[in-house]
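In this view, the complex is presented without one of its protein chains, the others remaining in place.
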Amino acid sequence: MDYQAVLEEVAAYARPFVGRGHVADYIPALAEVSPDRFGIAVADINGEVYGTGDWQVPFSVQSISKAFSLALVMAGSHGDDDIWQRVGREPSGTPFNSLVQLEWENGIPRNPFINAGALVVTDRLLTMTGDASTSMLEFLQAESGNAELAFDQAVAGSEADHGDRNAALAHFMASFGNLENPVPSVIEHYFWQCSIEMSCRDLAVAGGFLARHGLRADGSRLLEAREAKRINAVMLTCGTYDAAGEFAYRVGLPAKSGVGGGIVAVVPGRCTLCVWSPGLDARGNSVAGMAALDQFTTLTGWSVF
Amino acid sequence: MDYQAVLEEVAAYARPFVGRGHVADYIPALAEVSPDRFGIAVADINGEVYGTGDWQVPFSVQSISKAFSLALVMAGSHGDDDIWQRVGREPSGTPFNSLVQLEWENGIPRNPFINAGALVVTDRLLTMTGDASTSMLEFLQAESGNAELAFDQAVAGSEADHGDRNAALAHFMASFGNLENPVPSVIEHYFWQCSIEMSCRDLAVAGGFLARHGLRADGSRLLEAREAKRINAVMLTCGTYDAAGEFAYRVGLPAKSGVGGGIVAVVPGRCTLCVWSPGLDARGNSVAGMAALDQFTTLTGWSVF
Amino acid sequence: MDYQAVLEEVAAYARPFVGRGHVADYIPALAEVSPDRFGIAVADINGEVYGTGDWQVPFSVQSISKAFSLALVMAGSHGDDDIWQRVGREPSGTPFNSLVQLEWENGIPRNPFINAGALVVTDRLLTMTGDASTSMLEFLQAESGNAELAFDQAVAGSEADHGDRNAALAHFMASFGNLENPVPSVIEHYFWQCSIEMSCRDLAVAGGFLARHGLRADGSRLLEAREAKRINAVMLTCGTYDAAGEFAYRVGLPAKSGVGGGIVAVVPGRCTLCVWSPGLDARGNSVAGMAALDQFTTLTGWSVF
Partner (left out) sequence: MDYQAVLEEVAAYARPFVGRGHVADYIPALAEVSPDRFGIAVADINGEVYGTGDWQVPFSVQSISKAFSLALVMAGSHGDDDIWQRVGREPSGTPFNSLVQLEWENGIPRNPFINAGALVVTDRLLTMTGDASTSMLEFLQAESGNAELAFDQAVAGSEADHGDRNAALAHFMASFGNLENPVPSVIEHYFWQCSIEMSCRDLAVAGGFLARHGLRADGSRLLEAREAKRINAVMLTCGTYDAAGEFAYRVGLPAKSGVGGGIVAVVPGRCTLCVWSPGLDARGNSVAGMAALDQFTTLTGWSVF
C-alpha cells in the first residue's frame, strides 16, 4: 500500500468539505481555530508515519482522550472487569450528554465514550494513579515519542467555566454512588485530559497500540489482544456520538472523534489514522474528517465489513 | 481452516450453556420448543457447508428475517437511498419495541432491526413486490437451495393474536405518515415473514451473499459490495437488540438474532454462520448461541476488530 | 347574583380574544367552523339558565365527552373502585396523547381525561352498557332536556380517518391487557362520543349534576356527593390538557375543555357554565373561552381558592 499516495488522494477528495459545518464555539479557545485547517496522518504497525496537509499542527484532542483513558484503565486492571460494573458498553441512542438514560439506568452510563461514562473512567483512573490527567499526558508523550505534548491551560480553564452540564452529570452519578472521588477532582482531571494538544501525527502514532492488538510503541504489552479488540468494538459502536451507525455504515472502522475536529480511526492489524478539520456536523463530528475516512476505506477496501 | 473441527470444538464449549435462559413463551408455538436444542452451521464463500448438532432442524427465524427484508428492499432500489429517509441506522439504546424514541423522533424508527423499523421496511417491500412475505420466502428458497422452506401457519396466527404492540407501532408510524400501505396488511406480511421455518444450514447458506459482498448463490449480483457492507454495519451496530455493544465486544461479527433462538453471523469475505439454541437471555439473544459465537471468534481470530 | 349581567360583562371582556388562536383543523368538519363564534351559558342549581352570544348554537363536544363518560362509569359502579385500577388520576405532565408515560407505567394511563384514559373509560362503559356512544347520547338528551341532540356523522367518520394515533394508544394498552373489548369497537364508540353536537346551553344544563353534588336534573341521584366531588377534582387537575396548572391558577374552577372550542366549568354548589369559541391556543384550549372564565371568576369571586 502506498500510504502517501492514498493520503494525497483522500486529501484531494476531502478538500471541498473543508470549512463546512460549524467550529465548536462553546469555549473561546476552540472557537478561534480556523475552519480551513485539514490534516491527515497514518501510522502503520511497523512504525512508519505518513501525512499531508496540517498533519503536524497541534489541536485540542477533546473527546479523543476518552479512548486513551479507557485503555489506561483497562491496562491497569488486567483480568479485573470491575470498570464494566460501573459503565456499560451499549450505544446511547440519545445525544451524547443526555441525562435521561442515566436516570433510567440508575447512574450507570451507557458506555465509556459519552461524557458521563468518561467521567466514571476518569474517576477510576484517578483512583488508580492519583493523577488522571498527568498520567495520561505522560502516556501520550511516551507513545507518540513527542515529549513536547502539553495541556492547553486556556482550554482547560474555559471548560471549567462552561462545565455546569458535566458537573450535573458527575453529581448525578455521585448521587447513585457511582463515583469514588470528589466531584470537583473528577471534573478537573476530565477537563485537563480534554485540553491536551496533539497533532494528527502524534495521535496516529500514539494510537498505534489499537492496531497492534495491544502492543506499545516499545514492543511491551499494554493490553491483551482481546482487550484491544474490545476497545475497538466500543469505538465502532459508540465512538462518534450519535452517529456511530452512520459512521459504521459509511466508513466501517473503529474510531473516536472529538469536538476539536479530530478523529482517530483504526484498521486492526494494519494502521492507525488521524484526520483533523475543525468544521463539525450537527452531531459533533468533523465534516471533512468523515469524508476523508469514507474515501480512505473506499480506496483501500479496508472497511471491517 | 478445518471448519468441521472448529464447529465441534465450539459445540463442546457451548454445551454447558444449552438449556440456560428462557424459551420465548409469548406465543404457544414457540414455547413448545425444547430448550435442549443446539445446532451450528457454517457456509463458506465457495459453497461448502459444515454443521453439527441440530443444524438441520428447522426453527422459527423470527427477527432474523429483518436482515433479509432489508437486503431485498436495498436490492430493489439500487442507488435510491429512499428507505433511509424513512428509517435511521443508529442503535436504539432502549428495549427493542419501545415507543418512546419513535415519538421523540416523529415516527422515524432508529434502525431497520427494531420492530418499528422492520415494519417500515416490510411496508416498502410490500409496495415494491405486492407481497412482502411470499417474495421473501421465494428468495430464501432460492438462496438456500431448499424448496421445502415454508411459513409456519400456527406461528403466524399466534403472532397476530399477540400482535397489539406491533399494531400500536404501525398505527403510530401511520399517524406520522410513515407507512404507504394499510396497517393490517403491513402487520400481516411482517408476521408471515417472522414465521418462516429454516434450519441453521438453510440460514447459513441463504445468508451467503453477506459474506460474498453481495453476490447471490448463483453468482449473480443481489447487492453492490458497498450495500452488502452497509447491511453488515447495521447488523454489527443494531443486530442483537439492546446487546449490540456487548455482542461487538464479545464476538466482534455482524449478526442478527431472533427470539426463536437463532443467530446469523457474517465473517465478511469468508463465511456465514448460523447457530441455534432456544434459551434466551434477558435481552432476547440465545445464551448458548452467544457463547458459541464468542468461542468461534476466539478459535479463529476472525473478529473484525 | 345577576347571572345575565355577569355574562354580558364577561362576553364584552372576551370579545377581543374571539378569533385568536387556531381552529382545530385535523378533520375537515372542525376546520370549517367560523373562528368568530362566541357563546356562554350558565345553569344554576335551581334549573335557571342564562346565556349570551352563540349560546344556543351546537358545536362538536369533542373531549368534553370524557367528563360524561367518566360520570356514567362511576354511576354504574357505585362503591366499586375498579375503574381506578385501570386508569390513574394524576396529571400527565406531557402532551395529551403522549405514549411515553403509558409505556413507563405499563399501559395504565395517568388519568381519564388524556386520550388513553378516555379509551379505557369508554371500554368500561362499553362493557357495562353494550353501547358506549348511544348510552351517552341518551344520557345527555335526558339531562339537557334536548331530545334533538345527535351525533355528527361527518365528524365521527373523519375522526376514524385520522385515528391512527388513538388506534396506536388502544393497541398499546391492549398489549398490556388493559382493554376488555376489541380495539376497533372501543375506538369507534370513542369517536362517536366525541362527535356529539351540543350548544353551550345544552352542556351547561347537562353538566348540572356536577354542581348539584351528584343529583340529576330530575332530582334522582346519579352519583354520591363524594363521587361528584371526585370528578370535579379530576377536572381541576387534569381537565384542560397540559394547561391544568395554568387554568387552576387563572380561573380556579374544575373544567373540561375540547378541541371543538368548548369548555365546561363547575362552581360546586352554585352553577355549571359552558363557554364556546373555536380559536385554540397552543395547548388546545379555547383562547376566548379561557379569557371568559378568567373574567367570570374575577367578577364573581367564585374561584375555589
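Every chain is named by a letter (A, B and C) in the order it is written, and numbering of its residues begins at 1.
One rule holds in what follows: a contact is a pair of C-beta atoms (placed from the backbone, for glycine too) under 8 Å apart; a residue touches a chain by one contact, two chains touch by 3 or more.
Given the structure is predicted, the values throughout are model-derived calculations rather than measurements.
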- Note on the structure: Omitted chain touches shown chains A, C
- Message: Please identify which residue in C:M128, C:A154 or C:V304 touches the non-displayed chain.
- Response: C:V304
- Residue, one of C:R15, C:R165, C:R216 or C:R230, that touches the chain absent here: C:R230
- Note on the structure: Per the whole complex, from C:G39, C:P91, C:G163 or C:G208 the residue touching the absent chain is C:P91
- Query: Which parts of chain A are in contact with the chain that was left out?
  - Reply: 98-100, 102-103, 164-165, 167-172, 174-175, 183
- Taking the full complex into account, what residues of chain C touch the chain not shown? 88-94, 101, 110-111, 226, 228-230, 232-234, 236-238, 242-246, 248-249, 252, 254, 268, 298, 303-305
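Everything below uses one rule, namely that only the chains that are shown with their structure count from here on.
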- Query: Roughly how far is chain B from chain C, going centre to centre by Cα mean, in whole Å?
  - Reply: 47
- Item | Whole-Å separation of chain centres (CA-atom averages), chain A against chain B | 32
- Task: Mind pulling the residue numbers of chain B that touch at least two other chains?
- Result: none
